[in-house]
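The other protein chains are all here in position, but one chain of the complex has been omitted.
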Amino acid sequence: MTRAARVLGALLALTLPFWLQNPYYLHVVIMAGIFGVLSLSLNLLLGYTGQLSLGHAAFFGIGAYTSALLTLGLAWPVWPAMLAAVALAALAGWVIGRLALKLRGAYFVLVTISFAGVVSLVSVNWMELTNGPLGLPGVPAPELGPWSLRTKTAYYYLVLAAVALSYLVCARLVRSRIGRAFLALRENEPLAESVGVDVTHYLVLAAVVSAGLAGLGGSLYAHYTRFVSPEVFLFTYTVTMVIMVVAGGKGTLAGPLVGALLFTALPEALRLATSWQWQMLAYGVLLLLLVYFLPRGIVPALRELRGRRAS
Amino acid sequence: MTKRWAVLATLVAAVLLAASVLVEAQAPVKIGVIQPLSGPVAASGNYVRMGAEIARDWINAKGGVNGRKLELVIEDNKSDPKEAASAAEKLIVRDKVPAIMGAWGSSMTLAAMPKLEEYGVPMVVETSSAASVTKRGNPWIFRISPPSEMEALGLERHLDKLGVKRADFLAVNTDWGRGAVGAFGDMLKKKGAAVGAAEFMDQAATDMNAQITKIKATGGDTLFLTTAVEQITLVLKQSQEQRLGRKIVTTGGSSSPTQLIKQAGAAAEGSYHIVFFMPWFPEAMPDGRLAKAFVDEWGKRGHPFEGLTEGFRGHDGIATIAEAVRVAGKDEPKAIREALWKVSLMGVNGPIKFEKDGPAGKESGQSKPSIFVVQIKNGKVALPW
Partner (left out) sequence: MNGLVLGGTYALLGIGLTLIFGLMNVVNFAHGEFYTLGAYAAFATLAGLGGGFVAAVLGAIVCGALLGGLTERVLLRPLRGESIDTTMLVMIGVWIAMQNAELLVWGGVAKSIPHPFPTEPLVLGPVAIAPLRLFVMALAAGLIAASYLLIHRTKLGRAMRATFQDAETAALMGVKIERIHTVTFAFGSGLAAAAGALLGPVFLAYPSMGDLAALKAFSVVILGGLGNLPGATLGGLLLGIAEELGAGYVSSGYRDAVGFVIIIVVLLFRPSGLFARQERIG
């Protein structure tokens, strides 16, 4: 992206609530932002270390529940609860990271799915802690000094800040020595190991950061929708994140954000365009077409296009 | 000169005013509908939708509401609370509906409730049974379906005739199932009956043999079953295979006895069912003529008979909102809410009138629906006593 385009984009993003007055569209953008944080987090594992984590909804859900339970049950203010959510999710990431030490590829995938499955079942059955299927309604909105961030405009800026923060964290990580180690891991693990890259250390690091960011996304979700129920652990959330990352372009930084925006807006656009019977069928078909024509993802395809035009 | 301009201005204003009134008069009254039209309970959501469509067509055939046609804007909540909230937002902001009916499952309804308060739009709840829906202090909620406590009360007077001494529970692991176990358990204990085991099953589970084995071991005489009709079918079949051999009472009104007879066959024989609509005996309903007309219209449209036990909810919900719009005289959300407190109409289930429920100052509306018990005898639905 050229410098001018980037400045323009930033300006648009910063002033969004003022020219996008429709609260429904603002709602879609906020959800896209939350999923943007989630997609960036999944991209760390999937795109950069090459590990396919299909249990990412578990970290999202752990973040959401932690935040909700602390603010509802123990009357914590939102900000420390959010930090706790990130910490707890990161801890879960550490556990998975250590487990992954022994496993690669398909096996890692299955452990992550199983982990998410077990956490989901716990949230449904452990009534005393999570209130089970009844869910946790009335999660409070965050407060900044005297202002309550209940309004959509205020929450938009919170989410925007979170997205920027996540992007920065990922960018710094990826461009550092650690990031190079990730890439080495992804491309050729035995070779990386032979050159002295501490594979286990980096995998765990990636898992911890990835999970922590997902926990942040979960906390943001909980305080926005103000209702948390075991459905957050649904596999469909993980699938959605995967779609966003891979279709957007895994291994790039902009890809997951593009994917998040596109695939949050798409179902809503379909909701507006077609009647309820055809929505999801159209979604599936569109997804198929997208992958068929742009197998590497949108952002890499755009870059290729620009490269071709330049040459 | 000024006079002529004044006359012209008045004429133009008058024409514009007339035009806007006319346009207003022709603009339909929109009602939002949020139901699970896909996912595990898609059948129920679709039945409610079909009932709502019948109500809409009947009202429009009689000239609409305040001279305007009724239009339903239907959204699918995909059995996901997040979708229910999004659908509510879309209906309120984009479609500008002044009232909504929804959202079937209690989690979906609870998730949509903050949006109602945020924008100030009333919602008529037609199926959800969790007590929290009306106890949370949301003054935009009006429920016509009975919470589990009310259902339990409705069964109380039949308890001696049923002869329940020791009961066990098998319920779906959702707010609905758990709420029913709590409410019925309390009612039974109050009447001096013993409560044995309370087992739960996952909403998507198909094999309940383990739970049935545990229940078999308690030595009780009655099993209270709370779940959707598909799982009831499976439980009945598996109970028969295991020779459970005791009285079965289903709660929640979603058991669709006709479908059970078709799908469970002999396994359903002898079971009792709490329902809120008896399409087999429409004349026995509070408004026999309306009930019979509904059953006939349903059949005329080729909808499956077994859907009637849930479809009527859609009809009653829409009829309630339409009546409120009529009383209010306009389709504006606050006015409709005030009017909902005033309405008193006859639905397919029976009389609908809202009473205050929940914390003072922020009460929700709760109506007192009629509750019936039927039994499957000799492969047919019968009145047990």
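Read from first to last, the chains carry the letters A and B; within each, the first residue is number 1.
Quick note on the criterion: a contact is a pair of C-beta atoms (placed from the backbone, for glycine too) under 8 Å apart; a residue touches a chain by one contact, two chains touch by 3 or more.
No experiment lies behind these values; they were computed from the predicted model shown.
For the chain missing from the display, the contacting residue among B:Ala27, B:Ala266, B:Ala284 or B:Leu383 is B:Ala266, taking the whole complex into account. Interface note for the absent chain: among B:Asn77, B:Gln211 or B:Asn349, the touching residue is B:Gln211. Between the chain not shown and the residues A:Ala64, A:Ala192, A:Ala206 or A:Val246, the one that touches is A:Val246. Only one residue in the set A:Leu20, A:Leu83, A:Leu99 or A:Val169 touches the chain that does not appear here, and it is A:Leu99. Seen from subunit B, the chain kept out of the figure touches residues 37-43, 45-46, 173, 199-202, 204-211, 213-214, 230, 233-234, 237, 240-243, 262-263, 265-267, 304, 307.
For subunit A, the list of residues touching the undisplayed chain reads 46, 52, 99, 102-103, 106-107, 109-111, 113-115, 117-118, 121, 124-125, 235, 239, 242-243, 246-247, 250, 277-278, 280-281, 283-285, 287-288, 291-292, 295-296.
Simple rule for what comes next: only the chains that are shown with their structure count from here on.
Subunit A and subunit B have Cα centroids lying 36 Å from one another. Put simply, subunit B touches subunit A in their complex at residues 37-38, 74-76, 78, 80-82, 85-87, 89-90, 93-94, 106-107, 110-111, 113-114, 130, 132, 136, 173-175, 177-179, 202.
Interface of subunit A with subunit B (complex): residues 22-24, 27, 31, 124-125, 127, 132-135, 137-138, 225-227, 229, 231, 234, 236, 268, 271-272, 275-277, 279-280.
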